[in-house]
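Of the protein chains in this complex, all but one are displayed in their positions.
A, B, C, D and E are the chain letters, set down in written order, and residue numbers restart from 1 in every chain.
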């Protein structure tokens, strides 16, 4: 059996400290710093791998994953609108959160498979970037229709020039251009410290999650159910897609995790500007208060098993 | 002869820069970050060791150290009240500061004995946590009596859910659960960088100490004397106790250092809330302006010699 | 051919993100932290080397470099005043910026020659410190004359007790006193992370430069020309001086880079206080908006070639 | 009141979500504010606690000194554009300025 | 003054030690404030310089917009509870608010 990963324990420490109302607060500047380092590190890692293989080979995967990014929110929306009886804007916004991805969850998966020395395709960060965007566009269209009024210029700015995409893509390009040898000199900060930085990040995420859980009672059972069922459903889609694309078992599990994860950085910022009438507490309660802890504590190992089964049943 | 430890030089740099009114200020967010890292690192180190030995063996030591934690402020209080002619609340608050411990001083001792490759028991962080608390309780009772009015709920919250205890204990538990192998992945941040982070922390502590020294003149000689004599007295108690508990020479010296150190994080915060009529400048001038520099520059090597003597005279 | 250094790519990432108005902002506390680490690291490196050689041997170099520090702003001033038609205070202030040095540019040069494994004298940080100061004094005298009114006390305070000098000199002294072995324990933070920290610093510098470029249009072509020609001219002086002082080829190139670099930390702060009527936008547009990117992207390799030529033509 | 009349201006203070800073700043420019000052803040209001722990819960506090007309224009615009969907409050007071021509 | 009377509220500004933030915030809730805004601050007063370099020397600046009664209740409570033992000052001014029903 594998030992419990300490980074998960950091998340639990933050969560418990937050729920117990401990006098513990990470300065916003540190949260910023730590997330900048994580985004750059993930981008850099992906970029180095891209430097090793012809980009053309990845195109089919990129396209398939793009399609998934458009499809998932379209599945979530009617469920939220009709079963959940959410207002149109709220249903669209939550759907966008779940169609997009969470970098924190991805990092936890990377750490999980790293510890277990399970191989996964190294260009996953590229798929991460690809998956961030389409759900946002779908969410906006679901909320507003293809209305002329939508200031698509502002929307595109928010989507492509948000902190998350700029740093992930920037890191990707830097890693790609500099290549494995070029990056050696910055390895100690970005790679050696990665899991320590992730631990600090998860400590803060625990504190944030604890604050979010407070508003959970208010929104009742449906949100709780959705926050658990939707990621598992998405993970199944992701796992089958991963297998179909010929990914390794590890890669399949990581793609399942990406599909299952719900955004709490890029999408909230974009929705706040583009669909302001959507209630942000609703979507953040779901993605941060329910789905993030579920994925971190239960989901990643579950998707690991899922990927093993898919590869076993459908054949390698 | 051993070279001067560079971390001490960082403290001196901060001190001199502060006294010379240089335009040097560390952002509060960085002070926070650095102290969070130190607290977690110290906790983690202790936790890893706890994972290696049965907890039961440590119980006698924990109890003995608890008793010392209750006793030291009871010794300090009458001295402050009658010799120092302080108001009741002030005498109680200063006594609490000196009965409790300073994580910064502990870290300096760890670095000192680490450099000299002198063994000390690895569960010292546990004793550090144990020593933080009792003096606070004694201080409050000394200031207020066992009055019904004291809102013990709020006091306990302040004591056990302060940043210091939560992170030390949290780190301890994480280290304990994850164990030596589990923690390997976060070693680069928490252990390899430890002394560098400590250097930055001490630079800031130098600046803070310099600001505190300004108010020293105001409070005269008694405080100066108390700030030097009290830690040396406590160190003797700590050293003898360490020997009696069968600690190694290094462990004895570290326990002496813990006893000698005066709090400037946990206790000031707790006193501010629970004994507000005590003047915080008084206790911080003593603990930060006098005792901290004394311990860092003179105390630690002194307690080292002390522990050697105790072990030589009383037998190993 | 050598690969592009990734730290340059971080600068470009910041520059492009800034020009594209991306939602990317590094917290001021992080900028502070990162520059404190760089200043200390550079100082420490220099100090370690000083510990290895008798100080007396360096005196001729220190004096010669001091003279250059006084001379360069005296050359720049008349050009700015008469060709550039700047007001007296502005000409004096800009001259001071170009006579002094940029720690960021120096760090990029260190990284550049480090990657290429080209030797340069290790006491360069000492020359860096020496070069910071004289241009400031010259700038003030140029702006005010030797007027009685100038509060030289305040000026000296600003010059010698600014963050830059205190940390560089402090690091230098700590490195010197602790020596190579003493510093081993803080190596992981200050030396191993150096290039990673520099990458983050340059990301932020890119963002700052982008903000500065906006005001470039306003000040026209002369400033653009000056911002490129002046550093190249200074580099020639620096290269010849380096050769004359018997520096290695690498050392010559680094001295040329120092001469070519323009200050944006120490000098702006000093000028703001001592020559307040000088427009800070003007000098920062030049030093940050033009010269810094020029030196980082083009200058350093150019001065490398320059030093090779000088050593080839004038003989080793 | 002892304030000289031609030096009286309005001081508008807006507390709202950090997420809309760039949009707001553009609006202020457009509506004729000659300047503004921003500080980071946290707080509590009808939309719950905003503790500034991370991006989505950060507040900003904007101050604008301007003449009465501009203040009215800004507050009308903000009320129409943002009040329904964003955590936002706003208050106005009278202040005396030093160099009236600057505002 | 040109301010419509039903829109006039009190703006209470409190500057005090960061150490008592949680206690203060509980008090404000209890005394009927509908909201508050906090910014980090440093400063100087009768209790000396508080430069915010670390926890023990950090100040906070709290603003509360509320009606006159609530303002009076808060200021009386703070004066009784904290003024003697904590670095604290407080001032009150009149402001016009946009949506009076919010306060």
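Note that in this section contacts are C-beta pairs under 8 Å (C-beta built on N, C-alpha and C of every residue); 3 or more make two chains touch, one makes a residue touch a chain.
Keep in mind that what you see is a predicted model, and the values were worked out from it rather than measured.
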Displayed chains contacted by the hidden chain, counting the whole assembly:
C, D, E
Considering the complete complex, of C:211, C:229 or C:244, the missing chain is touched by C:211
Spell out, residue by residue, where the missing chain touches chain E.
1, 13, 15, 39-46, 59, 61, 68, 75, 79, 83, 89-94
Going by the touch rule given at the top, which residues of chain C touch the chain that is not shown?
25-26, 28, 31, 204, 207-208, 211, 215, 264-265, 268-269, 272-273, 276-277, 280-281, 284
Absent-chain interface as seen on chain D, which is shown:
1-3, 9, 11, 25, 34-40, 65, 93-99, 102
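Convention: only the chains that are shown with their structure count from here on.
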Counting one step for each move to a touching chain, how far apart are chain A and chain E?
2
Suppose chain centres are the mean of their C-alpha atoms. Which chain sits farthest from chain C?
E
Chain B and chain E, separation of their C-alpha mean positions in angstrom
35
Touching two or more other chains, which residues of chain E qualify?
40
At which residue positions does chain C touch at least two other chains?
23, 27-29, 33, 188, 193
Checked against the stated definition, the touching pairs are A-B, A-C, A-D, B-C, B-E, D-E
